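Quick one: the structure is below, and I'll ask about it shortly.
In this view, the complex is presented without one of its protein chains, the others remaining in place.
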Amino acid sequence: MPKIDVDVTRCKGCELCIVACPKDVIALSDNFAPSGYYPAVPVRPENCTGCKLCAYVCPDVAIEVWK
Amino acid sequence: MAEKTLMKGNEALAEGAVRAGCRFFAGYPITPQNEIPEYMSWRLPEMGGTFIQAESEVAAINMLFGASACGARVMTSSSGPGISLKQEGISYCAGARLPIFYANVVRGGPGLGNIAPSQGDYYQATRGGGHGDYRVFVMAPGSVSEMANFPRKCYEVAFKYRIPSMILADGLLGQMMEPLEFDFEPVDTSTIPEPDWVLGVNEGRKRRVVRSYDLAPGKMEEFNLELDSIHSEVKANEVICETIETDDAELVLTGYGTSARVCKSAMALARKEGIKVGVIRPITIWPFPEKIFSEIADKVKNFLVVEMSLGQYIDDVKLSILGKAKIDLHKRPAGGIPVAEEILGVIKQILGKS
Partner (left out) sequence: MKKVFERTKGLVDIPMRYCPGCGHGVVHRLVAEVIEEMGMLKKAILIAPVGCSVFADEYFNTDAIQGAHGRGPAIATGLKRIKPECLVISYQGDGDLASIGMAETIHAANRAENISIIFINNAIYGMTGGQMAPTTLLGMKSTTCPAGRSVDVNGYPFKMCELLATLDGAYYLERTSVHAPANVIKTKKAIKKAFTYQMEGRGFTMVEILSQCPTDWNLTPLQAIERVKNEMISYFPLGVFKAPPKPTKQETVKV
């Protein structure tokens, strides 16, 4: 089942992946990471198709994708 | 190598650089050094080298920054106004430890000034016209032959210590013709192994970075102290200075480049009239020959500095002598060229001899 992994040590919570995802898979976490940012989290992983658009727009190369 | 050739100073400087292995020149037209880029424009391609007429002196020095980072023996030249424009780039080269070589064929200043010979850029050359604590190895030729032979030493010191090197000439040295002889064989750079800091194809080695910044706390201080120790080494090993008949002298004339030539003529005139005069001529003006001045000042109590400026070189003379002797200045700035007879008159005044 396609999935993404967001590296919470790199994510700065910019939300660009959230609007890029065509399946509304990602949202910001409610609690902040050690870095102090609210990281992106795949909250609806079942919708993920592995299309990589989130990874394309991520300025911190924090997302890995499996398909 | 024994064949003598008659050459113009600027061209001798260019040929000397090529002979010393220069294979990249970027420059810009400015009187009185135009013959250097002109000469390089056909000579370098002959040697498989690169000549670029840059859009400005600022671009030229930054082309050197790139070419030198790839290990090439590089050169640029200009006159005062152009060297002023290059100062930021020179500081970057010092900060990135790049062994560049450049020449200033000095003209009258400040501002546009004139195109006559001058020594008004001494501070800029020796105190570093750019920002930050860096020093440049500076040689002051006094003849066309030295214009031709000094570039080799500049490259040698620049690459040995990875600091910028420079020739401080003037319009007269650049424009006059004299017979010259090279005192070194042409340097074949292909036989010189590439230094271990050079950028390029990084097969089988870690990647390298050439840069002059470090924001980490304490790092730039550390780097500056490293530069400081390098400067001390250069001061200890690379001073070159000529002293003539100073042992029995009652007065010592001193100057560099063109003004030193005139000092020698004035010395001859004085000696003919029984006035014991000597000459000290620094050939490297950074590192400055402090010890030589200090030792001679233990015996000789009168120094006459001759400069084609309002007096800049005199500061280093004073710093070396530290009050042990009386120091006078004969100044002919911005195109004024001293002649032996006038200096003889000043000598007589100082020594109270009519």
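We call the chains A and B, going by the order they appear; numbering starts again at 1 in every chain.
The rule is short, and it goes like this: a contact is a pair of C-beta atoms (placed from the backbone, for glycine too) under 8 Å apart; a residue touches a chain by one contact, two chains touch by 3 or more.
Computed from a predicted structure; not experimentally measured.
Enquirer: Using the touch definition up top, pick the residue from B:Ile36, B:Val136 or B:Val210 that touches the left-out chain.
Expert: Final answer for the missing-chain contact: B:Val210.
Enquirer: Touch as defined at the start, partner being the missing chain; which of B:Ala54, B:Ile167, B:Leu227 or B:Ala334 qualifies?
Expert: Touching the chain that is not displayed is residue B:Ala54.
Enquirer: Just one of B:Ala69, B:Ile83, B:Ala103 or B:Met166 touches the chain that is missing; which is it?
Expert: Spelled out, the listed residue whose C-beta touches the missing chain is B:Ala69.
Enquirer: For chain A, enumerate the residues touching the unshown chain of the complex.
Expert: 1-3, 9-10, 12-16, 19-20, 37, 50, 52-53, 55-61, 63-67
Enquirer: Under the stated touch rule, tell me which residues of chain B contact the chain that is not displayed.
Expert: 24, 26, 50, 52, 54-56, 58-60, 62-72, 74, 88-89, 92, 96, 199-203, 207-213
Quick note on the criterion: only the chains that are shown with their structure count from here on.
Enquirer: Suppose each chain is reduced to the average of its Cα coordinates; what separation in Å results between chain A and chain B?
Expert: The answer is 60 Å.
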